[in-house]
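Removed from the display is one protein chain of the complex; every other protein chain stays in position.
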Amino acid sequence: MLTQTIIQHLDAVRKQKPLVVNITNYVVMNNTANALLAIGASPIMAHSQQELGEMMSFSGALVINIGTLDSAWTPRMIYAVEQANVNGKTVVLDPVGCGASQLRTETSREIARLAKKLIIRGNASEIIALAGEQAQSKGVDALDSSDTALGAARSLVSEYGASVVISGATDYVVFKEQVVKLNNGHEMMPYVTGMGCTLTALTGAFAAVGDDTGLAAAAVLGVVGEIAAEKSRGPGSLQMNLLDELYQLDSSVLTKRLKLQ
Amino acid sequence: MLTQTIIQHLDAVRKQKPLVVNITNYVVMNNTANALLAIGASPIMAHSQQELGEMMSFSGALVINIGTLDSAWTPRMIYAVEQANVNGKTVVLDPVGCGASQLRTETSREIARLAKKLIIRGNASEIIALAGEQAQSKGVDALDSSDTALGAARSLVSEYGASVVISGATDYVVFKEQVVKLNNGHEMMPYVTGMGCTLTALTGAFAAVGDDTGLAAAAVLGVVGEIAAEKSRGPGSLQMNLLDELYQLDSSVLTKRLKLQ
Partner (left out) sequence: MLTQTIIQHLDAVRKQKPLVVNITNYVVMNNTANALLAIGASPIMAHSQQELGEMMSFSGALVINIGTLDSAWTPRMIYAVEQANVNGKTVVLDPVGCGASQLRTETSREIARLAKKLIIRGNASEIIALAGEQAQSKGVDALDSSDTALGAARSLVSEYGASVVISGATDYVVFKEQVVKLNNGHEMMPYVTGMGCTLTALTGAFAAVGDDTGLAAAAVLGVVGEIAAEKSRGPGSLQMNLLDELYQLDSSVLTKRLKLQ
């Protein structure tokens, strides 16, 4: 039944081609724009306060990623979230490196508090740090395994009314007392920069067509990443094949491959 | 005859390896630098007002792309255009998202008014919006077909003394009462981010060796994109193959493939 819902959301993205506004980090702008295009959505990367109001009025969702955080950008992120709120749009927050610096932890919390409709996508260490528990991170990479972040995710669901996606070797989607576990993906994926950021961006596309859980994006990227990695000699090929597979993905492959419980 | 001119310009780019200064958006900086290198030109991505004067003095052309527009960058763009004017160099303007926000529309017009030697490269909706007509855009993507922008392009030619390239399923190059129609390209191309930006950057390389129309770049990218897409499973492969084909392109293939009228 969950699988059917995921497929319906995938079809909806391809049919509606939703606009997704992204304020994201410099490292992954190209990849995440390409991933959104490959799945059928329409990315806008914008960060000027003078236009974010207009843009949120005709877009389907807002993605905020703090990967290369800068005090000059924080007010723009805040403003964009306010505009998403005014327009009733979902905000997808990627708290990159939350816990690795005070600045990142505090900025992530400020955005989470502000957003009315919120999905949080992070690795285990980021989710744990965002919830105020003690995380074991190494820079922007997680040292905690996904299941250790389940308690933190539940507390974020309750504190912010958010849905939470914990990504890692196993992904968990946590929303309203429900937990879905996803066992797709591939061990080569962490060797490509911004794989989590790509999941966050796709979550924005699915939110724009009505998936307020983050589940469809996690399912799609897990399956597609797995297929792409199987064809790849290394992370260079994987980055390329991932876009091809997002573009080629059909519902029968998704159904056959998907391991969720 | 047009084909011969295009081939001469391609040879000239490879021989002269012109320097092209780019003030462009964060999303495509890597792609457009790589496209310029692959065709044989020499890209400089710079945006500091303290060095743009020096750089325009020894470079062949200036590319201004407003894809991730920011009020902190606008004065630098203006300054760079002034320096291009002082040095008699062509400015290639990519009015990304013109019409999608007031900020973009106004900034595009300010740059177009200022540049003395100007080529404008946009999709149909951007060209229509820049000319002050009513466009149908969806974020930064065009909903108008290229031929509907011909009138707008002609009015830009007359208003700014510019040459105008409208890119889309069909490309049009409009200059001094003349219109060239190009029927190359591939339907997979819009699934790669910044394909239009790449055309704009290449237009800068050809402008630096004397093509003040934008025609050679449109011909080259149309043919190369078509060849690359035929070999590609999806947009990831296409992005990679495009650079390989730009590097490999020879004049006989170009002549054989080119569909212009």
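Odds and ends about this structure:
We call the chains A and B, going by the order they appear; numbering starts again at 1 in every chain.
We adopt the following convention: a contact is a pair of C-beta atoms (placed from the backbone, for glycine too) under 8 Å apart; a residue touches a chain by one contact, two chains touch by 3 or more.
Note that the coordinates shown come from a computational prediction; the quantities given were computed from them, not determined experimentally.
Which of B:A46, B:C98, B:I111 or B:V174 touches the hidden chain is settled by the complete complex: it is B:A46. The residue from B:M29, B:M188 or B:A219 that touches the chain not shown here is B:M29.
When you scan A:S71, A:Q134 or A:Q261 for touch with the missing chain, the hit is A:S71. By the touch rule set out above, chain A reaches the unshown chain at residues 25-28, 30-31, 67-72, 97, 100-104, 138-141, 190-194, 232-237, 239-240. If you put the missing chain back, the residues of chain B touching it would be 17, 19, 26, 29-30, 33-34, 37-38, 42-48, 50-51, 54-55, 58-59, 72, 239-248.
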